[in-house]
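Pasting a structure here, questions to come.
Note that one protein chain is taken out, while the other chains of the complex remain in position.
Every chain is named by a letter (A, B and C) in the order it is written, and numbering of its residues begins at 1.
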Amino acid sequence: MADDIVKIKTIGVLTSGGDSPGMNAAIRAVARAAFHSNINVIGIKHGYYGLINDEFEKLDTHSVSNIIQRGGTTLKSARSEEFRTEEGRAKAAENLKKYEIDALVTIGGDGTFTGANKLSKEHGINVVGVPATIDNDIIGTDETIGYDTALNTALDAIDKIRDTADAHERMFLVEVMGRDTGFIALETGIASGAELALLPEELTHVDEVKEQLHDMLKQQRRSSLVVVAEGDETGGAMKLADNIKDDFSQYDVRVCILGHVQRGGAPTARDRVLASRLGAAAVNVLMEGHSEVMVGVVNNALKITPLRVAISKKKALDHTLIDLARVLR
Amino acid sequence: MADDIVKIKTIGVLTSGGDSPGMNAAIRAVARAAFHSNINVIGIKHGYYGLINDEFEKLDTHSVSNIIQRGGTTLKSARSEEFRTEEGRAKAAENLKKYEIDALVTIGGDGTFTGANKLSKEHGINVVGVPATIDNDIIGTDETIGYDTALNTALDAIDKIRDTADAHERMFLVEVMGRDTGFIALETGIASGAELALLPEELTHVDEVKEQLHDMLKQQRRSSLVVVAEGDETGGAMKLADNIKDDFSQYDVRVCILGHVQRGGAPTARDRVLASRLGAAAVNVLMEGHSEVMVGVVNNALKITPLRVAISKKKALDHTLIDLARVLR
Amino acid sequence: MADDIVKIKTIGVLTSGGDSPGMNAAIRAVARAAFHSNINVIGIKHGYYGLINDEFEKLDTHSVSNIIQRGGTTLKSARSEEFRTEEGRAKAAENLKKYEIDALVTIGGDGTFTGANKLSKEHGINVVGVPATIDNDIIGTDETIGYDTALNTALDAIDKIRDTADAHERMFLVEVMGRDTGFIALETGIASGAELALLPEELTHVDEVKEQLHDMLKQQRRSSLVVVAEGDETGGAMKLADNIKDDFSQYDVRVCILGHVQRGGAPTARDRVLASRLGAAAVNVLMEGHSEVMVGVVNNALKITPLRVAISKKKALDHTLIDLARVLR
Partner (left out) sequence: MADDIVKIKTIGVLTSGGDSPGMNAAIRAVARAAFHSNINVIGIKHGYYGLINDEFEKLDTHSVSNIIQRGGTTLKSARSEEFRTEEGRAKAAENLKKYEIDALVTIGGDGTFTGANKLSKEHGINVVGVPATIDNDIIGTDETIGYDTALNTALDAIDKIRDTADAHERMFLVEVMGRDTGFIALETGIASGAELALLPEELTHVDEVKEQLHDMLKQQRRSSLVVVAEGDETGGAMKLADNIKDDFSQYDVRVCILGHVQRGGAPTARDRVLASRLGAAAVNVLMEGHSEVMVGVVNNALKITPLRVAISKKKALDHTLIDLARVLR
């Protein structure tokens, strides 16, 4: 890594893996920051699939205007089995050279970063990762792009379910996304005033769940709402319902699986600002000569983390929040 | 039925059956319209269950203020097996007499009206029904209270799913509510620009569905979105996915079941105005001496329909909209 | 006007005047319905300005996909002083002939229709109008495209203002759009539970307003919220505040002018379905040989109204709603 400014003429940018709200804001920030330093930008469609299959298009200032507020990704995303092979990555590297792309910004999650790291190691391509996933499971950044929006989308849905739960004095098991992490479940649990939040990071004993629910129902609560992380070892809301509904038959236990709704929608202010910071930072660190790193924001300051570190483990939940949920419910 | 104004001193009001957004606006309108004519109002909690079990509380102008915008129902709703029996209804009638309630406004759907009709027939209680259900399946009114809100909630969710469908060029099967009717599916299908909407009112052949989807995918659509009514004879989105996913394996077919989210949330302007009109109308028709009727709005004018007619059949879909969906997709 | 199907090869479509949510859904419907009948569609940018200045572009099925949910208008809108002149309209007609456009669909309000009517009269161009304005002031249709969305946007804002009004027990004067009509003010007034709604259609005496507010405040209301139509003869919320604030100094009278926020945003389900119906209907009536007409929906059925009638007077408010507002407040 060098201290001097590195001459970069052309940057490529792509989104890969599961989409998350704010990816467009990140694309825009990469492009605008690059243009600000007189760097060309080429958008690569469909992630690594397009990198291999030559789906390159030059971006200008208009191609990224009026996209900051859009969900999804204008560059599209896709899976690419071929990129998992050395041959696939060799083709990708060839295309990058053909278009004289000096560095690549990859927007996505850990799978995206694993691929970027290999591409760099094998072909000397300068790469920087921008963490964007609703799961918030990437270390090296306090939040990932899309997490705040997904949180609010899930919360808005849970508020609506609370309306109907209250009206009928029912029990609802609401399953939220987050793969094998409980970030969305924990924070929506606190923010919705849920009776319980079941997290993959904590061992869930169905018997204890039943007991806790019985205790709370004795306090004459009008309804019960349990947030279940999709990765919880109970197997999700549907399976949990099968296991407990006989014990709570008077409450007419219902299940809601919020699903892909959580991936879409206009990004929140927070996600757009984060995406703007990280997109611009990605260009800056490339100009500073970094590669094989991820940009993040930790304690309100920019942080650069080696990609191999970023993909080495999952981010842990904040245990003070787990305790808080117990005190306030 | 009399032409003169009938002396009514006290009205009871309850919500029953599945809750729908706007029920609180209807409760408020019943109360405010009654107060305006110097009539007392008693709220009965938990629908027919509370009617039998003496959950009565006097309402004043403050008890209904600041509820017009709330989802759910402040009077709660519940099922009552007992009310389906003659004994149950006899107890209910006794309570109504005990509190000197001259007439009862029941806010709900066809099950609610069936019960109200029996109560009136057996015990001479004056009853009027206010149609409130997200399913929109009641004849005698162009729309039921809650339908417009449910429509917009479902549409908002489908817009978000479209974001992620587009980003990944995937196929999504989205299941919406509506019991055995397709109102929500048809209108959200049109409004979301869905590729197809599968309705209980129309015979769905899975082979035709596959063919139509194949045809549309040949036109290089970026994604496919099929709205499936929960009552469609294909058995819902999950079952349909099982039947078609092998034929569309390249599109990574996904299922979203929107579920109870559609029942909650702040009611739309339209639902609040409709609930306000119908709640006030319910008081007026009781004062005019009507009973065993439902109030509705047809062609922008108030309409009074006998309860036995209202519960005799389901409302039919507007076939011009079914044709429109075909032309525009 | 002919009964037979008229051979139309190419249709032009434009949006003009103030934009309203759902214009994109209408553009899409015009295009899709035309394609369904093998008719070409040319989009004209910037309304009549672009018609004169040759801003024509051919639309295909992709150019209107994924726009149904967008606010604003992808065809843009603009004012054109030149189109008010005979010379301007002559140029416009020439362009239409140059591109072999057989008929023109104009989406907008009364100003738009006035222009369309003149173009047709002077140059024999077949025109049909699609009513789109948030003001809802066009006769020949129960609702105009954009009205329902504007209503809900305004209502959502008023709900938020009610939160803060209640917290502080303040009086708020909220000004809503609608030009010289009170549709938005009346319906948001009812739907928000406003203490008063001041409408251009009704004479407002400031002394009476004061008296009514004093009466209501004596009932120990937690807050007062007055919705003021921008066209009310009191001169709008700011002026009214100047006139009454000394009489209500203990309530810390505040003013909110909702403004252009009411014109934007994703259209509601209702506006998208209406726009879809009217856009498709516009193509159909042109194929049936009509011209100089507006398409509308009255009592849930399509209605064709001569443009000269549509622009001859403003739609009147529903007086039963004015009475309802008085009873329920």
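We take it that a contact is a pair of C-beta atoms (placed from the backbone, for glycine too) under 8 Å apart; a residue touches a chain by one contact, two chains touch by 3 or more.
Predicted model only: the values in this text are computed from it and were never measured.
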item: Chains in view that touch the one left out, judged over the entire complex; value: A, C
item: Residue among C:Val228, C:Cys256, C:Ala310 or C:Leu328 touching the omitted chain; value: C:Cys256
item: Residue of A:Lys97, A:His205 or A:Arg222 touching the missing chain in the full complex; value: A:Arg222
item: Contact with the hidden chain (one of C:Ala92, C:Ala157 or C:Ala269); value: C:Ala157
item: Contact with the hidden chain (one of C:Asp54, C:Asp102 or C:Glu169); value: C:Glu169
item: Positions on chain C contacted by the hidden chain, ascending; value: 15, 19, 21, 23, 70-73, 76-78, 153, 157, 159-169, 172, 222, 254-265
item: Missing-partner contacts on chain A, residue numbers; value: 25, 28-29, 32-33, 36, 61-62, 65-66, 68-69, 142, 148, 151-152, 155-156, 159, 162, 166, 187-188, 190-193, 219-222, 266, 268-270, 272-273, 276-277, 280, 299-300, 302, 318, 320-321, 324, 327-329
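One rule holds in what follows: only the chains that are shown with their structure count from here on.
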item: Category of the chain touch graph - line, ring, star, complete, other; value: line
item: Chain centre separation in whole Å, for chain C relative to chain B (CA means); value: 28
item: Chain A-chain C separation of Cα centroids, rounded to whole Å; value: 39
item: Chain B, residues touching no fewer than two other chains; value: 159, 162, 166, 222
